[in-house]
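Omission of a single protein chain aside, the complex is shown with its protein chains in their original locations.
Entry: subunit A
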Amino acid sequence: MKRFLTSTALVAALALPATVFADAQSGMDPNAKSGGNITISYKDDVATLDPAIGYDWQNWSMIKSLYDGLMDYVPGTTDLRPGLAESYEISEDGMTFTFKLREGVKFHNGREMTAEDVKYSLDRVTNPKTQSPGAGFFGSIAGFDAISSGQTEALEGVKVIDPYTVEITLSRPDATFLHVMGLNFASVVAREAIEEAGVDFGKTAMGTGAFKLGEWTIGQRLVFEKNEDYWREGLPYLDSITFEVGQEPIVALLRLQNGEVDVPGDGIPPAKFQEVMADPAQAARVIEGGQLHTGYITLNVKMPPFDNVDVRRAVNMAINKERITQVINGRAVPATQPLPPSMPGYTDGYEGYPHDPEAAKALLAKAGFADGFETELYVMNTDPNPRIAQAIQQDLANVGIKASIQSLAQASVIAAGGEADQAPMIWSGGMAWIADFPDASNFYGPILGCAGAVQGGWNWSWYCNEEVDAMATEADSMTDPDAVEARLQKWSDAYMKIMEDAPWVPVFNEQRYTMKSERMGGADALYVDPVSIPVNYDYVYVTDVQ
């Protein structure tokens, strides 16, 4: 919980309506050496490097290294710090943010980045023509609805005051706004590069980041080269990074053992986990880290018998979470509530529903299902999810519920969840929520709020409690820095209310396990960075250079 406290304290400090200066926490490593090249492997090809579009496992941290936004995070942590903004001020009512930009920051083409670029980038990401999956995050900026409906091409709320000052006005108080400005989607891009490349911009890159795109051979490899003019002095440490794509995780592991790969980007394949951990030489290079992730079962409150809260509570008590974590070799901790433990707003001391099949049976009998019932459990068809579904199936059978497993491709499960009357239960594995930014609100809106309980939405339990929705709105309006604790308490209360209504069975919080080659240096946290997922490339280094 230490991280929770520091991060809260920092947010509180940053939110003071006074000028705050950066460089307090640079993340620089005194032992770091400069130079060298590393090789990272990924299974899936990189779809795009356009920061307005990219939303995948492999391109998220690549984009972070090519681009910068106004806000940033201290490496390896969830603590906000200013990025391209040198400082910022927040008005008394919390509705206006004035960002002072760093002077002399250059794009990779040598042109200086100015306030116009910030405005252009925000206009672009919110313009529906860009088709950005992140556009919705900017909903609190004044004028968002006008641009989103196509009436205008510029955000009314974003104003250029002078070349180094941007003023952003909100249409409603938004306590998460600084986090939003730290998202990849808020990266500052160079207009001329986008106008030149047109629709194909995603296969190029032009930012202010620590690395610039060197070579990109589609389907084979990308090479990032050090940005010699990077505005953070002394960074990055590496001269270049080679990303090799199209490699099965199991092959990547063999190549790592052979010294050909430095970090397998997709982590250790589950099938090889025990073998790796049993070998002391390899286990020493394994890095474990938490992530802002919860795996859960959704219970569709619109489909009988899950419309009965007693049935939902009974299912919560029927599931043996300990045993399910064993199915994935203990690479997770049992969950008690929707929020993961390292997220601010997590309710400490709440035990969740106990594993108690007898009590579950009693509740089912009370609800009129003494003999159980038949239902369906939807699950994504890649390992280990079908095996987890089988464990859930057995637990349910123990209390008399016969669940048949529907094992489908990811897109089909997502589609089934988006229909009000199709999937009574879904195991979220492989599609589970990983926070976009470290704030309690990020686990609510789309997956538990009324806004997500629509056709094609992500709220697969179709839970919509107006009372909780009101609490959420109220919490996110609490922008007063003195109210940080009160706001987190509000969120904690909201999630407790949700647990009472039991639309989910929170099952586990997955830990991330990855490996690195012997020559890789830098703090372990950089390899399991909660924000620069999966690796923070700007700060890692190799030890075998002169």
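Following the convention adopted for this analysis, contacts are C-beta pairs under 8 Å (C-beta built on N, C-alpha and C of every residue); 3 or more make two chains touch, one makes a residue touch a chain; residues count from 1.
Here, contacts and distances are computed from a predicted model.
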item: Complex member absent from the view - protein name from UniProt, among "Ring-1,2-phenylacetyl-CoA epoxidase subunit PaaA", "Protein-methionine-sulfoxide reductase catalytic subunit MsrP", "ATP synthase subunit a" or "Peptide/nickel transport system permease protein"; value: "Peptide/nickel transport system permease protein"
item: Candidates A:116, A:153, A:200 or A:358 - the one touching the absent chain; value: A:200
item: Candidates A:290, A:352 or A:446 - the one touching the absent chain; value: A:446
item: Chain not shown: contacting residue from A:44, A:112, A:239 or A:356; value: A:44
item: Contacting the left-out chain in the complete assembly, out of A:218, A:283, A:470 or A:496; value: A:218
item: Residue, one of A:104, A:304 or A:456, that touches the chain absent here; value: A:456
item: Contact with the hidden chain (one of A:283, A:411 or A:470); value: A:411
item: For subunit A, the residues touching the chain missing from this view; value: 43-45, 47-48, 50, 53, 55, 128-129, 131, 133-137, 139, 148-150, 199-203, 217-220, 244-248, 250-251, 254-255, 257-258, 260, 409-412, 414-416, 418, 436, 445-447, 454, 456, 458
